[in-house]
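One protein chain omitted, others in place.
Labels A, B and C are assigned to the chains in the order they are written; within every chain, residues are numbered from 1.
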Amino acid sequence: MSPELARVLHVSLNHYLALSAILFSVGVLGVLLRKNAIVILMSIELMLNAVNLDFVAFAKYNSNIDGQAMVFFVMTIAAAEAAVGLAIAVAVFKRFKEVNISYFEKLKG
Amino acid sequence: MTVEDLLFHSFAVMAVLSALFVVFNRNPVYSALFLALCMSVLGAMFFTLNAYFVAVAQITVYAGAVMVLFVMVVMLFDLKREAEEILKFSPVTLAKVLAAALLCGFLVGTGWLGVTAVKGNLALHLAPSATAADLEKPIDGKIPRMEEKKETSPDEAREPLAKVSGNPDEDLTAAEEARLVENATVPESRVGGGLEEFGSTVTLSRVLFSKFVFAFEAVSALLLVAIVGAVALARSKGGTHHVS
Amino acid sequence: MGDGLLEFIVNTVKIALIFFAVVSTVPLLVWVERRGSAFMQNRLGPNRVGPLGLLQLAADAVKFIFKEPFVPEAADKALYFMAPALCLLPAMLTFAAIPLSTPFTVGGHTFKMQVTDINVGIVYIFAVASLGVYGILVAGWSSSNKYSLLGALRASSQMISYEVAMGLSIIGVILKYKTFDLTKMIGAQTGPFNFTWQGHNFEPLSWLPNWGIFFQPVAFILFFTAGFAETNRLPFDLPEGEAELVAGYHTEYGGFKFNMFFMGEYGHMMTSAALITILFFGGYALPWAGGGPVQVQEFWLSHSTWLSQTLSLSASEAASVLTMVTHLACFSAKMGFFLFVYIWVRWTLPRFRYDQLMDLGWKTMLPWSLANLGATTALMFFARYNPL
Partner (left out) sequence: MNPDLLIAILLLSPFLGFLINGFLVKYNNKNNLRAGGIATAAAGISFLCALILTFKLMTMGAEERAIHVVYFNWLSTGTLNVNMGFNVDPISAIMILIITGVGSLIHLYSVGYMSHDAHPAKFFSYLNLFLFNMLVLVLGDNLILMFVGWEGVGLCSYLLIGFWFEDPEKAAAGMKAFLVNRIGDAGFLLGLFTIFVTFGTVEFTELAKMTFSPEIGAWGPVTLATACLFIGATGKSAQIPLYVWLPDAMAGPTPVSALIHAATMVTAGIYMIVRLNFMFVAAPTTMHIIASVGAATALFAASIGLLQTDIKKILAYSTVSQLGYMFLGVGVGAFGAGFFHLMTHAFFKALMFLGAGSVIHGMGGEQDITRMGALAKKMPITYKTFLFGWLAIIGTPFFSGFFSKDEILWRAYSSPLGSKFLWIVGVVAAGMTAFYMTRLMCLTFWGTSRVDKGIKVHEAPLTMTAPLMTLAVLSLVGGWVGVPHIFHVPNLLEGWLEHMVHDVTAEGSSWEEWMTMLVSVAVAGFAAFFAYYLYALNPEMPKTWVRKAKGLYHLIYNKYFVDEIYGWVFVRPLVQLSRGLWAYLDVRVVDRTTYFLSDLVKGTGAGLRLMVNGNTQQYALYIVFGVLVSLAFIFAR
């Protein structure tokens, strides 16, 4: 294969960043497009995972373990967020028999 | 094109595809399962990044716990395939898609250029990517700073630090010491490949329980609060099993 | 590159071997189960086909394979087909991290008796095991049958609940051995029973092997019990409680797909048996063998001439091979025993009620595991620091 291609394919920090950027944007797309509250929560989880990837990649390429420590905090937060989010989803479902995000407009003050 | 590259690219493709499925599949169950897959793939990727414990934690926490929660909820609600299109054409939808695409472009761009823009970042010179194969090659000025970086042999790599102050060797070792002290990494971690000890659970836990101990406690408290809140939210008047 | 290729090939072979080992052990276990249960219930069991009815296994296999693969009408096809694989996969993956024996050297190449030597082995196993839930959930949901769904939900919630207690009970053990690496754990259990207190080493009962169970009895009981729940076996087989849900999550499955669930369950069983062996009973290390593997190696160095001559290997290589075989045998023996215990218990104890199961998990085992953890921590602290 051509040297340029080889260099571009050769993994470096930037590849990881690019990948996480793509995943993050996909997550954003999900948040923007989907109507199902639970799927939106999933998309948020996806974004968080993209961030995790960044952290770990930086941790390796800066040989600085702090990045990995951060991932733990992100995970914990994600878990908490998922728990509460799902609880809300359950509440909404009990009320409307559906978890469409548009029902949250009812919360508008 | 080494084995690592192969792994990375295959993993990357899988991750992106599953992520896309998560977003564009109309069936929430599939979305959840694909998300679990995506997370597992990322976990595998963490293994290749020498973050063993993090990888395992990723799989346990995300794939093993969080996503199971999602799947169970979705299955309990018995959410069928959604009726309405995800991408039905409308200006708003268009705006959203464009925004996401633009964001992606920006992020990737800043990723490529931004990393190299970081000043005095030893990592660039330590990155295992600076192999002989690339060093021979002539450079086209696509992403100049990247190229510079790739050109430097380990000795030249010390230059940025050397510029900062006098004798390269001493200063490098000094900087080394400083980094080691605060990051609890071991010297081998500098040399691209030999990251055996780095990322091991010991170093990780050392940093987690010394430097970030407060954050650790705070997060645990947060978790407790979240649990209580979730229970309070989800239970209905007549006990947990009664559906109002 | 040559090495790389060799490594690649070796790993592939290993994976294949482990897979087939597990898969082919399952019929054997089935046979043991059926004969054993018959024995316990004072009947004969399968004894027609072949000697001791051993060929019954082959017959079953054939039957499984040639059954008509029917699919429920309302099922979600893709997931319906994926579920059995999802159930089998984690079992295999977990088994991949288990060190079956000491590494041996042939032709200058050293081979580990383990697919991959992950330095966080135990945690890895837990992680992968926790993925086992998906298979069950997907199976239950995709076959669009309310019994299946209920069974699946039961199974998953039960597994999650018991994972908590299981993991916590393990932490005490990990603290004891100060490592995640299963091989290191085994290494820490060689030799006679001894412990260090305030810098002095004590060896009170030199005739006891230095096994984890003597240090972590509570953890052992908890882990063992949780193991049943994890594998959905009696007395915790609520998910397929035929009394209330026809057959739980695999009600709608037949033929080879059902067989895969079966294998998955037995795979889980084998993994947990192996884990019990490694964590609490010295893994592949021979008990009463003095210094453990090293001792055995030395013994074989002086007694392996016959092999080295027949296979024209160097003495040390032959010795390593024989050591490996010895330890493999030892490991299989221990593991076999615990597999038998599993079967034994299945035919001895009655089934729990679901609320009892949950109470046991959350209100009994969790507190005990926490207490065990606290006690272990305190002991280890005082073992190292003198508060006075």
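One rule holds for everything that comes next: contacts are C-beta pairs under 8 Å (C-beta built on N, C-alpha and C of every residue); 3 or more make two chains touch, one makes a residue touch a chain.
Everything quoted here is computed from the prediction, not taken from an experiment.
Visitor: Would you list the chains present here that the left-out chain is in contact with?
Guide: Those shown chains that the absent chain touches are A, B.
Visitor: Would you indicate which residue among B:103, B:202 or B:227 is in contact with the undisplayed chain?
Guide: B:103
Visitor: For the chain not shown, which residue from A:9, A:32, A:51 or A:74 touches it across the whole complex?
Guide: A:32
Visitor: Residues on subunit A that touch the omitted chain in the whole complex?
Guide: 28, 31-33, 40, 101-102, 104-108
Visitor: Against the chain that's been left off, what residues of subunit B make contact? List them.
Guide: Looking at subunit B, the ones touching the missing chain are residues 92, 95-96, 99-100, 102-103, 106-107, 109-110, 114.
Going forward, only the chains that are shown with their structure count from here on.
Visitor: Roughly how many whole angstrom separate the Cα centroids of subunit A and subunit C?
Guide: 34
Visitor: State, to the nearest whole Å, the distance from the C-alpha centre of subunit B to the C-alpha centre of subunit C.
Guide: Result: the chain centres lie 32 Å from each other.
Visitor: Spell out, as numbers or ranges, the residues of subunit B touching 2 or more other chains.
Guide: Residues 53, 57, 65 of subunit B touch two or more partner chains.
Visitor: In subunit C, what residues contact two or more other chains?
Guide: none
Visitor: What residues on subunit B touch subunit A, complex-wise?
Guide: Within the complex, subunit B contacts subunit A at residues 1-2, 4-5, 8-9, 12, 15-16, 19-20, 22-23, 28, 31-32, 35, 38-39, 42, 45-46, 49-51, 53-54, 57-58, 61-62, 65-67, 69-70, 73-74, 77, 79, 82, 84, 86-87, 93, 96-97, 99-101, 103-104, 107-108, 111-112, 114-115, 121-124, 126-127, 129, 131, 133-134, 137, 140, 146, 150, 179, 183-185, 189-190, 195, 198-199, 203-204, 207-208, 211-212, 215-216, 219-220, 222-223, 225-227, 229-234, 236, 243-244.
Visitor: Which part of subunit A faces subunit B closely enough to touch in the complex?
Guide: My answer: residues 1, 3-4, 6-7, 9-19, 21-30, 32-36, 38-39, 41-43, 45-46, 49, 52-53, 56-66, 68-69, 71-73, 75-84, 86-91, 93-94, 99.
Visitor: Of all residues in subunit C, which touch subunit B in the complex?
Guide: Going by the criterion above, the answer is residues 4, 76, 79, 118-120, 123-124, 126-128, 130-131, 133-134, 137-138, 140-141, 149, 152-153, 156-157, 160, 163, 180.
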